[in-house]
Each structure stands twice: as C-alpha cells, then as structure tokens.
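What follows is a single structure, written as structure tokens, with notes after it.
A single protein chain has been omitted from the complex, and every remaining protein chain is retained in its original position.
Letters A, B and C name the chains as they come in the text, with residue numbers starting at 1 for each one.
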C-alpha cells in the first residue's frame, strides 16, 4: 500500500489563511510527507497537488487540516466522504471557533505531534435530513454535524408547522423556523435561539423553535438519538428553506412538504491533541461561550 | 412466603382524595387483597392497617397507589425505601399532574388490570445531593426524582455561586438559585426557569440558573449522567436553602458550603398501564405542558 | 365642497374577502354613499370606482375600510398618504388580528354606526427608518406602524452590528437581526423575539435583538420616543435587509451602511367603535395574545 497523504483545506477569503496554509504545506513537504490541497486552494499554492474533498477517504489521507473558523470545519466535514473520512484538525484563525483543537500560534508544534502520532480521535455523531415530497418520495439531503434549520423563505412571513416525534403529533405553531441540532451544534445557533447546551458525550437531537408566537408553548426539547423528528409545512402559499450546518441551503421547499431528521450512521472524526477532553470542553465553554462573572467575592449583602 | 400486600398513600388535605382512597381500600379488600395504608392516613380509614412508607419494601408490598398530584408522587417516592421500592401508580385527582398513569375516573378499571398483572414497570433515575461542610465533611441528603434546587435564603438577596462540573470550574454568577434536574423533572420547575424538556429515555442531569444577572452567561446545560455538579456558596453573610423535589427543605446552608449532586444508584419504579410509553409521553407533553395552536390551516400570508 | 367618499381595501388572495367587499360596496351604494375601491381590487368589483391608496387623503375620503388581517391594515396604512390620512377601520376576516376593530360578523352593524358618525378616532404613532450610505447621504424609507426589522441577507450568516442611541455607543453584538418597534408593534414580531408588551398609550420605541449570541448582553430596551436609534452594519462582506411592517423589503443594504430610526411626524388614524379603549385593549390582549390559565382555583398545595 502507498504511503498515506496529509490533506489541507482552508477558507479562501483570508490572505492570512492562505499564507499560513502555504507555510504548513512547505513544512510538511520538508518533513517528507505527501500533501494534498483541496481543489479550490491548490491553484494558489501548488496546482499539481489538488484533490477534491469528496475523494479524501481515510485510505488515502491520514488526516486533514482545516484552516479558518467553525464554518470551515463544517464545510470540510460536509464535503468529505461520509463513510470513513480522515480525522480532521481544525486550526482557528481569527474568529471565535469552538470546534477547533489548534490555532495559528500552536499549529507547527501541533503538527509535530500529529506526525509522531501523538493524538487521539473522537467520533462525533451527525444527523441526516430527508425531504419528503407531497407524493411521498423521500430525498436524502447532506448530513449535518451541527444543525438542520428550517426557516421561512420570506423574512417577513412566519411559517406554520406541525411537529411529530416518532410519528406522534406534538405541536402546531407559528414561528420563524425550527432548529434540530446535535450535541456538537448545541452551542451554535441553538444556543442563541434559547436551546440548552448539551454535553458532547450525549448522543441526542435537540428541537428548538425560532421566535415562536407568544402562546405557542413549543420549547427546546432534548430527544434521544434513536428518534425521528418530522416537520410539516402547513401554510398554503409559503415556501421554506433548509439550511444545513449554515453551509448548504436548499431553497423552495414547498407547502405540505415534510422534512424528516434522523440520526446518521456517518460520524465526523476529530483529532484531539489533549488528554482530558472533558476538562478541555468545560474550560472552552467558559472561555468561548458562557463567560464568568468578575466581581470581588466579598461583594456581599448587608445583614 | 406470605402473600404480598398492596399499599395506599394519599394527600391529606383533600376530602375527595380521602373518600376515594376509602373506596379503593374497600374495593381491594373485597377482592381478597391485603392492604396497607400509609401511617398518616390510616386513622381516617382503617387504623389497624397503617404502615410507614419507609417500611414498604417490594418484598412486602407488590405495588403502591398514590392519590393526589405530582407533589404526592414525589413525596411518596422520597419516603419509600430507596433500595427495592415497590412499583408506584400515581392517580391524579384534581390537578395538572404529569407523573401519574391513572386518574379518578379510570382508577377502578386500572386496579383490575393491576390485579391481573397487566402492566409493566419503568425504572426512572434519581440524583443525590450531598452537602459538603467547610471542614470537608460530606452529608448525603435525600434522593431527588425531579430536582435539587439551591436558592437564596432571602428572597431579596441574590446568591453568588461558582459552578464546577467534574471538578472543572465552569462559571461564577449572581442568581436567585440553581436547579439540577433529572429528565423526569425537566418538565417541572426546570421548564419554568427556561430549561429544555428532556426525553424520559435519557439519563442526564440538567443545570438551569434561576434568574441569573443579565451578563452571567450561565445557560441551561444538559450533562451526561455520569457527572458531578458542584455548587459553592460564595457570599460571606448569605445562607442558602436546598429544596429537594419541592418536598424537603434543608435550611441554613452556610457560606462557603458546597453542594454536590451525583447520579443515585436508587431508581424509582413506576407502573405503566399502557403499551406505547413513547407515544403516551409525547401526547401528554402536548396536552399537559406545551399545548398546540388552534387556528385555521389556511390562514396564509398574501403572496 | 363635494361629498366625501368611503374607500374599501382588501386582501386579494381570499375569495371570502372579495365576496364580502362586494357586499359592503353594494350596501354602501344603496345607502347613497360614494365609494372608492383601491385600484387593485376595483376590476373585481366595479372597475370605474378605482382609486390609488396614495390619493386617498382625508379631504376626499371620510374613512377607509380594510378587509383581511393585520397584514392588510399595515399595507394600507403604509400606502395611504402619510399626512392627513383618512381614519381606517380594520375588518378581521379569518386570521388572528390584533389591529382590527370589526370582523366579518359585525361589519354591517358597525357600518351603520360609521354612517351615523358613532365612532371616535385614535391617532397612533409611527416611526421612520433612514438609510445612511457610506458617503453620509440619508435616504428616508417608508414609515412603520409596527416595526422596522434589520436582518442578515443570508439566513445562515449572522450580522455583526453596533447600536447607538442618541449618538451614544451602546453595544456591539452578533445576532440574526434587530427589531425596532412601536407600542402598536410590541405585540407582533417584538413579542416573539422576547420584547415586552407596551401599553398603546405610550409613545416609545423598543429595541429588541433577534437571537443574539449567548454573551451579547443586548436586551429588549424601551426608549422614549424623542430618540434616535442607529444600527451600523459591521461585517465587511455581508449585506442586510430592512423589513418595514413585514410589508416592504429593502434589500442589499451594504456593509458599513447605517440605519437610523426616528419618530415620525405622521400618525395612523384608527376608527374606534367602542367607548372604553383601555378595557378593550386588555381584554383583547388576554384573548388574542397571552391567554389565561384554566384550572380549578382550589388546586392548592398540601400544607
């Protein structure tokens, strides 16, 4: 068998990112590695080493490095082969990332660890949305690592939807849209919409309404992973959009369509450079998401 | 071995409940059953058949029927032996219950089913709070089926607490209090405080702040069950209370005390009279908790 | 001076609305009234009596009747002349309206009252959004009766905005968008987004963020009417949209543009058929927006 290669992906719109990817490329070549660049960035760095993300199976690629923020990681994870993808290292560059495990300052030290195989991998669950047409045909849509969001196609017109869980009718509501998120996605859009943060160890789906009408009653719900959530579009003349991981947008979903979300058999594989993942998770949560109060402890009430 | 008995428990403050418990007692006696009454209601019905809830092990009691609302079920579940308790049937009488599986209209039909052993039982997880004194001593407090709530001892003075998960410092906040709930308790106080509804199949703890200061950042968090949540009281002259399942109140928790919540090995055992528990759960959620919109479907926006 | 006419407006997409507007037209003609139809519905009813909404000043039109839901009222109020508009009666037909004062069952009885001048009018404040281009040019946009909403042009990309009040920098946040609403609009989109209900007697603007990032801190704010709210779009490559009363959409608002909202000198004029407007307001609020619990009062806790 041939030697496995390393792959590099990056956001395109940042010169800093492109410069850094160039340095990483050269660093790895010097170390004697075979390096592939995702097709869209190859022309900017080494045109002969391009490869489409979809062709990067774990058989060919030992790991892939993604430069940018969470958006880049989500895009790469969505474009890689869903079965047997290579482990992915997110390198945060200039944004508030949450999925990364390295950054622009630490990357060369971290690459050395990777070359010496000093890392573990973590499998993370995905969910799959299906679009059910009026005639009952079911179309599989791309997997989501973070979330599947169904929103009105018009910012000024609210959807009316009915929600079923495991075939049981749960609720009918007016709302801007609905988010179905994984544990991984619970700190993303879900959190802004009022959903709960979910520990990454839990395999669950969370259903969170987006700006529901005051009396709707629909609340964030954390549901066991082995479930099926169905959203039906009820308003006769109002289309919806499906947004997957904030990356793929499927437009013109017609009235009476149903969107079903089920657990995916595919997993994302993340490179983890540090031992105590649970410790790192809660620290990161404090630093990047929830913060902490800074006041003198003895700011006490008068008796 | 002796024939196993049936036990009856009830709220005391409702004449309707006492009348019904009398009828249930007589019905079961006629059927040839041995029936015990929890000590506090025995004098009102048949003084010789009293038994303390704590003595009602599953060896002696084949099942126990509890009349009232969720408060009654929580009280009974807390007072029964924590190891090997008998299965419990909640009979809702005159309130918005969520934990019951029967009610005042269905109870005699349901009792026939019970006597013919046409039922299943469902084990439900509990959590255990521990109070850690300043000297490090750890005191085990009663198990909670729904929630452990830590609140300021003064309605007009907010707590300042720090929160750790699995020993990792997560957040320091001003707030009225904090709720740590089970999946079972997720539709109770947790929901009013902005926490997520959690499917009863999930073994988790949820940490939900009560009216945190605007910039606190502490949000509802759903944590895997095999975790330890620690709350430390920081304000020098402000005591707290611990409220367990809304039933037991431990007062005068002093500054610098820590409250630790861990999963309990004890389980509550509920009688389930219907086959499709998942179906019943989501229906009940709609009917009793979240409701559903009632408007004409064709209330559509103009093109 | 000529006799003043009555004007009729209606949603177009409902056959029931068109049928009813026909009956109202005939009813008023029989009563000897001059009746104009807004241009777009005239062909369906009486083509010679068409008139553009913008030409319907109070000098020519004694009052205008609008059939449909709140959307119709907002559309009509936006299209009428802003100075000296005729008083408007909203007739709710088949939806959950809040701005109307009549409905399909009461309309003919109410029209008799109108013809006998048994009604009062209520002036309601509006706000005006201005778009400030990068070069400082200020473009006045249509007035809003309910709200001015600034949202990301992409459902999957959050805005970054800075907010100033009266020229004072208040906050910078990531969010889906921002709502600036009047008291009238406080029960509309504002309420779904977490804003407060505002009594119709108050002349205020409310600033409410749409799904802000967890640590944003930006909260619904009720500001005295004599203020100026400025929103600046900060993300270099992300456009926004301005949605006025859910009716007019101004697209492609470019990065670094500023949107300023100020009180308008124009007022909407509503026909009020009932004496105690305050009483009607709170009743309507209960019936249409917030609802009320229905449980037995004696569902009391056990001592």
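Assume a contact is a pair of C-beta atoms (placed from the backbone, for glycine too) under 8 Å apart; a residue touches a chain by one contact, two chains touch by 3 or more.
Remember, predicted model here, so these are calculated numbers, not experimental data.
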item	value
Chain not shown, its touching partners among those shown	A, B, C
Option from B:22, B:113 or B:215 whose C-beta touches the chain left out	B:215
Residue of B:54, B:139 or B:249 in touch with the missing chain, whole complex considered	B:249
Residue among C:218, C:240 or C:259 that touches the chain left out of view	C:218
Residues in chain B touching the chain absent from view	13, 149, 151, 155-158, 175-176, 187, 189, 191-193, 210-215, 237, 241, 243, 246-247, 249, 289-291
Residues of chain C (touch criterion as defined above) contacting the omitted chain	154, 157, 160, 165-166, 168-174, 186, 191, 194-199, 201-202, 204, 206, 213, 215-224, 227, 234-238, 278-279, 282-283, 285-286, 289-293, 295, 297-301, 303
Positions on chain A where the hidden chain makes contact	11-13, 68-69, 71-72, 94-96, 214-215, 217, 219, 295-296, 298-303
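The definition used in the following text is that only the chains that are shown with their structure count from here on.
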item	value
Most contacted chain pair (by C-beta pair count)	A-B
Mean-CA-position distance for chain B and chain A (Å)	36
Approximate Å spacing (C-alpha centroids) for the pair chain B, chain C	46
Contacts with 2+ other chains: residues of chain B	215, 217, 219, 295, 298-301, 303
